[in-house]
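Once you've had a glance at the structure underneath, I'll fire off some questions.
Excerpt of the complex: some chains, original placement.
Every chain is named by a letter (A, B and C) in the order it is written, and numbering of its residues begins at 1.
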Amino acid sequence: MVGGGEGAYIGNIHRIAARQDGALQLVAGAFDVDAARGHKFAASQGLAADRSYGDYKQMLEAELKREDRVDVVAICTPNHTHFPIAKAFLEAGFDVICEKPLTTTLEDAVALDALVKQTGRFMGVTYTYSGYPMIHEAREMVSAGKLGKIRVVQVEYPLEWMATAIESEGNAQAAWRTDPKKSGRGGSIGDIGTHAYHLAGFVTGLKAQAITADLATFVEGRQLDDNAHVMIRYEGGARGLLWSSQVAIGCSNGVRLRVFGEKGSLQWFQENPNDLLFTGLLGRTELIKRGAGDLSEAAKSRTRTPPGHPEGYLEAFANLYSGFAEAINARREGRAPTAIGQNIPLAYDGLKGVAFVDAVVDSSQADGQPWLTPVAV
Amino acid sequence: MVGGGEGAYIGNIHRIAARQDGALQLVAGAFDVDAARGHKFAASQGLAADRSYGDYKQMLEAELKREDRVDVVAICTPNHTHFPIAKAFLEAGFDVICEKPLTTTLEDAVALDALVKQTGRFMGVTYTYSGYPMIHEAREMVSAGKLGKIRVVQVEYPLEWMATAIESEGNAQAAWRTDPKKSGRGGSIGDIGTHAYHLAGFVTGLKAQAITADLATFVEGRQLDDNAHVMIRYEGGARGLLWSSQVAIGCSNGVRLRVFGEKGSLQWFQENPNDLLFTGLLGRTELIKRGAGDLSEAAKSRTRTPPGHPEGYLEAFANLYSGFAEAINARREGRAPTAIGQNIPLAYDGLKGVAFVDAVVDSSQADGQPWLTPVAV
Amino acid sequence: MVGGGEGAYIGNIHRIAARQDGALQLVAGAFDVDAARGHKFAASQGLAADRSYGDYKQMLEAELKREDRVDVVAICTPNHTHFPIAKAFLEAGFDVICEKPLTTTLEDAVALDALVKQTGRFMGVTYTYSGYPMIHEAREMVSAGKLGKIRVVQVEYPLEWMATAIESEGNAQAAWRTDPKKSGRGGSIGDIGTHAYHLAGFVTGLKAQAITADLATFVEGRQLDDNAHVMIRYEGGARGLLWSSQVAIGCSNGVRLRVFGEKGSLQWFQENPNDLLFTGLLGRTELIKRGAGDLSEAAKSRTRTPPGHPEGYLEAFANLYSGFAEAINARREGRAPTAIGQNIPLAYDGLKGVAFVDAVVDSSQADGQPWLTPVAV
């Protein structure tokens, strides 16, 4: 991994994602522009000291010499560095996973894409929303003709966190996003509008034929757009509206996609990602739940839990495991556990449950419906 | 791990949970009553052959002899075996994580709880719903007096999957849940009612003083209850209603908790676990989002993503990573990727995004608002 | 009308309801225990002076002597007076519409019901929730067997307005509701629990065979229950849970009904009364909208607007009409209009709309996609 060290948001997401199914293992990295801080972080991740590097060039050089060199390099750095890093690793024969947007200029993007084709290397770009199972279900439904010919696409990605000038108040995440040198020409349109654009195209399979746009910058002193309105004409005649905003108070991460065709429509809202709504012509709106038995293989292969178990279920479970581990470690180390190791369910909680079942069954079976006290409460 | 082999639902959940934060590593196990199948499964998980055991007794004996013995044993077997397995490992000095319900009889539960106290070992029980960050937030709010004295608790856990006699149609999960010898005296009340009971007590801190209950069995031939109604009187005067059901068509995993106090109320619904609703006396209902800046340390320590990023976001990201890994492996092995390795975002998708930003900025800056075509589409 | 004078909540509702379809006209009344106040109120309603009466006895006597006597008497008085008033009018040959609960004692209720049968008069009771179109649709669906045999009924009616002792702070509505002499034996169970009980029975057609209940009074000094939990066993084996509460902070008027059968389930929530949710066995949850073309005659005959037009649409329209009337009257009377006559759409607003359409069509048809300014804005 390049970038994604201490305090980085998206780097940590990449690591959790890689661990989820054991897809990839983190074995080497150049995590930080501050090499010492990067080495410290590498150690915290359990990496061997000789595979923590000062920068990506050192990493490239050293890994090339190893037999057990890394298979894939994940690039989690600010936008403007994607190009040189990706280029270097691709040319050296490594596969690459890169954050979006791919580059900060169109020329670089074209060059990189050409390089991928030329080298035959793999280069994945983390358009996150195309990872959701129900987005794949939506894509399959459109592709199977369940909506008929697509007419209208409404896609939006509003955020609120940059509604004030936090970039000038020390917020590093906001600072590089509003700096044209690091972000390129687009502000909200580059940072999140590209997600929306990709999502709409991914689900519908439509290609934009022409766009006309109205960018605005609402926060004083900001150098890039923080709100974008785009009208889209797709090949074949469909029309689209795209809205991205970094100043939409009340919207945490409001990715929403609505697709209307001749025979039906789909709605999906990222804050409720397990639900896909379908309405057929003259029909009732139906709730399609992730995990349902009749979904496509594309959705099923991306599903880990049954319907009604939002993915947070896994995180809740992980919280128990992390809490158990912390409680055990704390006891061994003779210290109080941190927050996650507190208020975790223990044997006595299990006992209380068994006592409750006993009292319930006794009460239900008794004559005269007595009020009983669960033992051990 | 004991149990949780090929095809087991909850065992897989345990493993993903352990990996999420790297809390614990899976190094040994007795996964299956069919030893050969268990060994095969162990291999698929990357375990050393000498740490895959035929049963829990062999595992206990062998691990005791090792210097690098396991720290914790996770028990993912049917209910009736929890007791002997847990007892054996606790007595031998191991820490234990166990599925709920703890045991199938009250006597065993009391004995186990006593054993934990006597041995000083750690024994965690996976009451999943107490792992959710917003449940911890709710608990902190009640505990801090934001609801005032609690008056009414409404808790329910309806499911639909056992609305017909699937236990007699080869569904193994349903079969042991409806068999008193494996599940104990409670059907729905033991399997899921205990979750609801624990959740209500966990959030409110209230202890049940007396209960009266009405169990019903709706599916013909079923030996245990599949629907339970319980009225609860808590210490201090609060009243509760608890409903658990395995026959509630339309309810995938509908855990819902509502707590009403003298000064305010809370609502939480597991299928939307990131949202907690609070209403103060004469006030407006407020949406408290997981990840918000003003939450308790108890909630924050269990949170991995910002507000608006449901935990499914991590799984979506993991789907990309698993898809990337599959695509790379398939290429190396000269075969077509499986479903998860298809329709993944690649460099060209990244290029399209950059081209889109360029066209948007050009259109917005031009006089006369032209319709432009993004290059490279 | 008897009762329902100045400041009365439910009396006004009765009058609006009667006017809605022109079902009945208000021509006579004894509106107030304070006769003078009652006459003043009658005048405000446009009643002839000789048909405003000091009390119901005078009304009965006088109306009996008239050729154009009232057809129906609506009783909107506190519970304890329902019986004598209804009895008097029924015996005199009038039809009666009465608020619920019918009476404050079981003896009176039995007597009244017998009297209705004996006199052959009509006596309607305003169980409001059975007036909703989607409740009729639900009833038809159950009756047509779409849910199969009913197994479980969950019904609740939580309110928040009596969470504190407002009856001792001058709230007249709360005062009579908490006075056993005026309300009878039931507090929340009589005031709103009866609505829930009726609704459950109305939709399912099930008869309660046995109930067991837990009443609680949470507000200190209150004489009647303000929270009720009831477990119900219906004939044929279905089970029910009923919750009514006057102290459930956050719940404005939360009537909710869920019915689960062998083949499907229904959900309805009064704060969203146009939506009925149906799920069939192993099926998707479907949204059935009031006004949809395929609904039953029972629902259609109770529907005034198309799908998506909540009944509030009619009130919004009525607000325009009342605003227009107020604006016209105010102008005639040379005064400023009250709030409802302000901020109403006028000709100039209409002009702006036409100008907008013009600009939109011009912009869309022009080459080069110009930005146009709507004339007249």
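Following the convention adopted for this analysis, a contact is a pair of C-beta atoms (placed from the backbone, for glycine too) under 8 Å apart; a residue touches a chain by one contact, two chains touch by 3 or more.
Computed from a predicted structure; not experimentally measured.
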Full complex stoichiometry in copies [only 3 chains shown in place]: 4
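Here is the rule we use: only the chains that are shown with their structure count from here on.
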Angle of rotation relating chain B to chain C [CA atoms, steps of 5 degrees]: 180
Fraction-based call for chain C against chain A, same above half, different below: same
Centroid spacing, where centroids are CA-atom means, of chain A and chain B in whole angstrom: 21
Centre distance in Å when chain B and chain C are each reduced to the mean of their C-alpha atoms: 42
Shared-contact residues (touching 2 or more other chains) in chain B: 212, 214, 233, 251, 369-371
Parts of chain C lying in touch with chain B, wherever the complex brings them together: 151-152, 154, 156, 160, 163-164, 212, 214, 216, 218, 227, 229, 231, 233, 237, 239, 241, 243, 245, 247-251, 260-265, 267, 277-281, 285, 368-371
Contact set on chain C toward chain A in their complex: 212, 282, 284-289, 292-293, 369
